[in-house]
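What follows is a single structure, and I will ask about it in a moment.
Note that one protein chain of the assembly has been removed; the remaining protein chains are unaltered in position.
For reference, chains read A and B in written order, and residue numbers begin at 1 within each chain.
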Amino acid sequence: MLKKSFYPLLILTFLLSALSHYLHWGMELQFAFAGIAILFAAGLLGKATESVAHYAGQRLGGFLNATFGNAAELIIAIFLIKEGLFEIVKASLTGAIIGNLLLVLGASALTGGLKFKEQKFNVHLAGQNASLMLLAIIALFIPAIFVQTEHISVHDTLRMSEIVAAFLIIAYIGWLIYSMVTHKDLLADNEETKADHGESPGWSKSLSVVLLVVATVMVAFISEWLVHTLDAFSARFGLSELFIGAFVVAIVGNAAEHSAAIMLALKNKMGAAVEIAVGSSLQIALFVAPVLVFVSLLFGGGMNLIFTTIELAAIAVAVFIAISISRDGSTTWFEGMLLLFVYAILGVAFFFV
Amino acid sequence: MLKKSFYPLLILTFLLSALSHYLHWGMELQFAFAGIAILFAAGLLGKATESVAHYAGQRLGGFLNATFGNAAELIIAIFLIKEGLFEIVKASLTGAIIGNLLLVLGASALTGGLKFKEQKFNVHLAGQNASLMLLAIIALFIPAIFVQTEHISVHDTLRMSEIVAAFLIIAYIGWLIYSMVTHKDLLADNEETKADHGESPGWSKSLSVVLLVVATVMVAFISEWLVHTLDAFSARFGLSELFIGAFVVAIVGNAAEHSAAIMLALKNKMGAAVEIAVGSSLQIALFVAPVLVFVSLLFGGGMNLIFTTIELAAIAVAVFIAISISRDGSTTWFEGMLLLFVYAILGVAFFFV
Partner (left out) sequence: MLKKSFYPLLILTFLLSALSHYLHWGMELQFAFAGIAILFAAGLLGKATESVAHYAGQRLGGFLNATFGNAAELIIAIFLIKEGLFEIVKASLTGAIIGNLLLVLGASALTGGLKFKEQKFNVHLAGQNASLMLLAIIALFIPAIFVQTEHISVHDTLRMSEIVAAFLIIAYIGWLIYSMVTHKDLLADNEETKADHGESPGWSKSLSVVLLVVATVMVAFISEWLVHTLDAFSARFGLSELFIGAFVVAIVGNAAEHSAAIMLALKNKMGAAVEIAVGSSLQIALFVAPVLVFVSLLFGGGMNLIFTTIELAAIAVAVFIAISISRDGSTTWFEGMLLLFVYAILGVAFFFV
């Protein structure tokens, strides 16, 4: 259930962001208002998706929830692609993956771990997630290493990216069938956790659909306003596009997952928190990233899946430490702290680039 | 038991391959006939090895089975070395390793997994295999990274390769002692699986030895014919030597393991299927590859163990995903699909090089 104060704040921040954009207020102000407004709009989008999913029935609902869970990131990325800012798109995908695996998971494990000595969850799920994350890394890593080593032509690089993107989308569909149809029981945490994860906001069916449309439109507008301010923001604070994409955009885009996961960890539902953090990373790597390759074709094409060495290094270390920590099906405060330290070390390194 | 139609086909394909070679038929025809003939000859070689192993008693038999399991690959590689085609040799070793870990294991897990919900096997074995595969990667990776970073002389590179090769062979002997003598019980799957793995073809002792010799000679001849067509084949289809070595030669050389593993998976004997796939990879990395370094000395020497960056990347990702998937001692259809996707992604990347 959303708090009552949510709706006025949603409308107020949206209007402030719109005003600052159309009246050409200072760029810093535009950035700040758009950043805050998108937090609220993304929150509404998340709740509306859950509510539509609720009415769509368990199976289709789970699919909707899983696939549109990163709708905000997807919309932001589409606007970046329209502007031809491919490098910021890839930086923001990198940032979303490491943000979920390190910041969201780390903060959940730390805050949950300060309250409960050890928080357990389904080991099977952790194992499957590990294999899927490895597939994602491999799919991003292989083209990059081949392109760097062998000087493959730009045209072939794009072709290779499109084929790999198609494989990833098929693998993602396979994962949905596997986790929601054929091996559902194997991967389930205890039932209450599940139920609570998708806490319904109590809207009627038609209201849910309307709110889903409204939220999507709001996120789309604010995303465009936000993207326009990034140049000015990076110039103002002397930050590289890479840092902006990987840390600023990603943290803003992930704010909803972040608060939800911490809330669940504090209720000792670490399984659901892990599912949000790891599941969201998986969606980005296996679904959002490859979809964006095809989306870029609509705007004249040109975005490949070749990430830079440091982006790949960041994704790889995030995946390895998250796998190592979640493999045993339990987390503690210290493990949360380790994840946050790795995030901080990456932040420092990206800052100095 | 081999089917009755096997022997006529074996002889027919061998004769066709011989005729096409000595009468200088079209190169594509020579390649096709040799490729089909070697499948049958390798099948006979495998059965004859098993039968001789059967009569040699359990311990020596296990040793024979394990050590000569990749006899076909070894013979093909020796002919490639004789021709000085060191890079194709290393590409075909790479291909055999990734083919076993991804294609053979993936196809087994997928087909078996479509029939059975979850297929379990001995966790201990999976753990030991993981450590051994890591040793193999390290042994291939360390010299390569040192040579790339530090510009070591060609002479020193060869010396280093020979020393590392000697270590690997000793480690392999250690593994045979460990898995067949000192810790046999720890690694055993349930007994029926074991027994079935070496299903005896019912030949007498002397017939088995004769067939072993015959099969070896056949494989040797066809290998030489096959190697002669590779240049023409790669020119005809515009494929690189790397792709030919890593995918075409490797798939042909592994066909026997491939069908055997899938058959076992369909009988829900996934432990034996894993043993074939992973065991075969281990043999290639720890025994065939280092032996070939010493074999090359007989032909004037010059083959080192320095794999290219993309070969190492391919081996590393195959090992990591196979370890991640088999570590929990069970496989499902989805895990099989993941392995096949990684194989396909590698295939695409090698194709574009």
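By our rule, contacts are C-beta pairs under 8 Å (C-beta built on N, C-alpha and C of every residue); 3 or more make two chains touch, one makes a residue touch a chain.
Since we're looking at a predicted model, the values are computed, not measured.
**Q** For a quick check of understanding: of B:11, B:186 or B:207, which residue touches the chain that isn't displayed?
**A** Candidates B:11, B:186 or B:207; residue touching the omitted chain: B:186.
**Q** Could you pull out which residues of chain A are in touch with the chain that's been left out?
**A** Touching the chain left out of view, chain A contributes residues 117-118, 308-310, 313-314, 317, 320-321, 324-325, 327-328, 332-335, 337-338, 341-342, 344-346, 348-350, 352-353.
**Q** For chain B, which residues touch the unseen chain?
**A** Residues of chain B in touch with the missing chain: 124, 127-128, 130-132, 134-135, 138-139, 141-143, 145-146, 149-150, 152, 156-157, 159-160, 163-164, 167, 170-171, 174-175, 177-178, 182-183, 186.
The rule is simple: only the chains that are shown with their structure count from here on.
**Q** Using Cα averages as centroids, what's the distance between chain A and chain B in whole Å?
**A** Their C-alpha centroids are separated by 41 Å.
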